[in-house]
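Shown next, in structure tokens, is the structure this report addresses.
Only one protein chain is missing from this complex, and each of the others stays in its spot.
Moving on to chain A:
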Amino acid sequence: MREPAKPFGRLLAPFNGQQTLGNSRFFWACWLIIVVALVLLPFIGTRYQVITASNFIISAILALSLCLIWGFCGILSLGQAAFYCIGGYAYGIVAMNLIERHGNTNVAILAGIAAPALFAAVVGALMFFSRLKGVYVAILMLVTSLLLGLFMRQTADPSYTMGAAYLGGMNGLSPATANDPQLPSIILGFGEAVAEFDGRGASFYWLVLGIGIAVYLALRWVVNSSFGYVLVAVREDPERAETFGYDVRLVQLGAFCLSAAIAGLAGTLYTAWGTYIHPDGFSVGANILVVIWVAVGGRKDLTAVIVATMVLSWLSIELATWGEISLLMLGFILVGAMLAAPEGAFIALGTGIGRLRARLRGVGRKAPAVYGVQELKP
């Protein structure tokens, strides 16, 4: 077992461990190159590419939120998009009401994170304390999402206003009257100073990229921390974890709320990105899409999930230009990926790379079975 090179090793240690693929210097070097390339994108790419990339990163954050709860805590939720939309609506409603008074969207962002977390706390408490599990949780969350969508669709009546915000049914969130402000993009206030991020601009892209990296690193830290071990223990055998003195219901609830908060953050960014939020986000399709990203990438690895989300989002746009056949093509790719690597195509790829490197350097004949990592910590 090789020690990672200092001082980078020391710096990266909190983010490395058995619960993540890619702990080697090689991995982090590649990671850094990709991050630098992404930072430089606005200088190389077109405006359209930058706008699209912002959307992809937001999707990746949403996928990470499902990866946490499904991949690491073993709870499949088919209603992850509900938290995303609750976050989006909460951000929009609060932002429209406070933007003129505050001049920034700080409170709205917090609302976009807190509202779905609170909602998850209530629904999660009901589910986990009644010891609901498996497919029942998955379906209950989907039904919850569909009910919320149904409700939001019928809010076209002008009576559905919340201060300056009009829910607007199928037309999406809009100002209550002509005098009320439009749904703003993100404006961060630091005391007197403000920083504006226009959803269509490069600054917004950099903001989203920064948040995406922060969420990724934070989750790597969480799953490789002691809380992460407990999460994995609960995933593998909740009953056994309980006999060690853990109130499994609280562990699940904690992870569920954290996951909802991250999904809400993604929804907030999405609403700010398009200055628009619409009830279709609660639909079956929206919910299943997140599950597909996570399943195809590999639910047990954060990096794999991000890569899968990016690649699949890009594919669906590329294939869309082919017309009719695109959906069929996408379907074939998904089914093929799931059959070839049931634990996730990008986990398989990552493990393969790990094995190959181990062989090239002659480190043992056999690489670790699943995680091709060199620097392990206890």
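A few notes on this one:
Throughout what follows, a residue touches a chain if its C-beta (ideal position, glycine included) is under 8 Å from a C-beta of that chain, and two chains touch if they have at least 3 such contacts; residues count from 1.
As a convention for this text, contacts and distances are computed from a predicted model.
Taking the options "Fe-S cluster assembly ATPase SufC", "NADH-quinone oxidoreductase subunit F", "Anti-sigma regulatory factor" or "ABC transporter ATP-binding protein" in turn, only "ABC transporter ATP-binding protein" matches the UniProt protein name of the chain that is not displayed.
Note that of A:W31, A:F151, A:W206 or A:Y229, the residue touching the chain absent from this view is A:Y229.
Of the listed residues A:F26, A:W221, A:Y246 or A:Y276, the one in contact with the hidden chain in the full complex is A:Y246.
Mapped onto chain A, the footprint of the missing chain covers residues 1, 18-19, 226, 229-230, 232-233, 235-237, 239-248, 300, 368-371, 376-378.
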